[in-house]
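For reference, the structure discussed in these notes is given below.
A single protein chain has been omitted from the complex, and every remaining protein chain is retained in its original position.
Naming follows writing order (A and B), and every chain is counted from residue 1.
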Amino acid sequence: MSAVPRDPAALPRLGWTLAALVLLWPLLRLADFEPVRLLDEGNLRAMGHFIRGFLPMETSHDFMALLGKAMVETLAMATAGIALSLLLAVPLGLAMTRGLSVSRIGPGRRAWIGTLVRALVRALLAVLRGVPELVWALLFVRVFGLGASAGVLALGITYGGMLGKVYGEILESTDGRTARGLLEAGSGRVAALFYGLLPHAGGELVSYTVYRWECAVRASVVMGFVGAGGLGQLMDQSMKMLNGGEAASILLTFLLLVLAADGLSEFLRRRLA
Amino acid sequence: MRAGISPAGVFGLVLLAAAAAGSFAFLEMPLGALFTGSAAREAVAFVGRFIPPETDPAFLAKVGWAALETLAISLLSTLLAVLGGVTLALPAAGRQGPLARQAARFVLNLLRSVPELVWATLMVLAAGLGPFAGTLALALHTTGVLGRLFAEALENTPRAPAQAVTGLGAGPLAAFLYAVLPLVAPQWLAYALYRWEMNIRMAAILGFVGAGGLGALLYYSLSLFHEAEASTVILAMLAMAIAVDGASAWLRQRMAG
């Protein structure tokens, strides 16, 4: 019997492992990875003091009123942000949908205009969602001052970019034959959309929007860290003053809000499915 | 043929419109003021201050360093989260009894529900300012997300291979490595790469609360009204996100083969 061939995967495996180990070292250096720091006396004392402050939680009447208002503000920010993002996403998403292109069905002489427009829209959406919402918020705070307006606009822009892209993708992947038939029969784009595409894709579109709303609630929660209102602002203040009792109340509210948004979103999406 | 919108849909739309209107009213947002001529002029002037981006070599070097730091934070935190996620996913998938399953799910939900930035403020307190705090913060939140996804993948995995290997007298660890991991690994990897794409974006803004990376630079630049510098940093963030998306897609394709 001939000798058993050597494992052909051994060398590549060794190479990849070594490469990973060699890369890991600078990564650890760059990230200042020193778990010992967690046990540093000063840090431990600060954290211990802060956590001891968690109990009793702050429940004074004034603070609860403030917390309630911040909570409603957070929800309102998410909802208004999504509403604003729809103003961006719906037209841009539709513009991206080739299934609704009139020039594509005929021997369109100006088909290249449509192609160009779609490419531009795609690039615009990529930039809108490529910059994180918190960066937009930070910028808008400079223009509109502290407060929820900056947060709403930031959400509107980032989520407009995300929703627009996904709307376009959903409509593209929908069975386009009905819409094409309508367009060929001379009907307008809007009619083709309502009678050709929405009956197929409506559920998925709404479901994704609801999911994004849930994400928006989570995002609104932290908008306050850059001064854009809501619960985050309260949290930021409490953290800066190292007020554990207030922080604990706010954290608990965070959790409840996020879990409630989670639950509501899942309920709605299951109803739609 | 059915029209695009059913009565329930109309009701939903009305509800949505009402909720949106109520939200705008509550926030007292002067929506109209946004579309006036003076607001437009102000916005154009504001945007103009960002052009052209700062290209001073010394500043570019600073941005490059911060970008590397951001990359390190995103990679390490994803790696830690994979380890943590696997550790918690095994009990969360019900492999160690119903009690462990409930406990693990609770921990995962807790980790996941607290946003990265909130974790970051807490970690800055626990580990001091700097990228280490950011790494921990991202790792904690991502552990919650990945743990849940990993557990779902585990639950949907056929059990026969693992049973066959325990039938050979193998212990639980050997059975997991020989008969469960090869089944779930592709999906786990895809989830981890997807979270890496999210984490590079998050790592870029954790600096707002003092947790290192590009975010700190952006925050200072904007605080000092150096818009040209800020614009360079934002461009660097965009480039990083696009580069990581590409790397992740490439890896996913390689692993799928």
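Definition applied: contacts are C-beta pairs under 8 Å (C-beta built on N, C-alpha and C of every residue); 3 or more make two chains touch, one makes a residue touch a chain.
Following the convention adopted for this analysis, contacts and distances are computed from a predicted model.
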Protein name, per the UniProt record, of whichever chain is missing from view ("Monovalent cation/H(+) antiporter subunit G", "ATP-binding cassette domain-containing protein", "Electron transfer flavoprotein subunit beta" or "Biotin carboxylase"): "ATP-binding cassette domain-containing protein"
Given B:G22, B:G64 or B:P186, the one touching the chain that is not displayed: B:P186
Absent-chain contact - pick from B:A40, B:L83, B:L110 or B:A164: B:A164
Selected residue (touches chain absent from view) among A:P5, A:G42 or A:G186: A:P5
Absent-chain interface as seen on chain B, which is shown: 158, 160-161, 163-171, 173-175, 177-179, 182-183, 185-186
Residue ranges of chain A at the interface with the undisplayed chain: 1, 4-5, 7-10, 13
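The working rule: only the chains that are shown with their structure count from here on.
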Interfacial residue positions of chain A with respect to chain B in the complex: 26-28, 30-34, 37-38, 40, 43, 46-47, 50, 72-73, 75-77, 79-80, 82-83, 127, 130-132, 134-135, 138-139, 142-143, 148-149, 152, 178, 193-195, 197-199, 202, 206, 218-219, 221-222, 225-226, 229, 232, 235-236, 239, 242, 251, 254-255, 258-259, 262
Touching residues (chain side chain B, partner chain A) in the complex: 1-5, 9, 12, 16-17, 19-20, 22-24, 26-27, 29-30, 42-43, 46, 68-69, 71-73, 75-76, 109-110, 113-118, 121, 125-128, 130-132, 134-135, 201-202, 204-205, 208-209, 212, 218-219, 222, 234, 237-238, 241-242
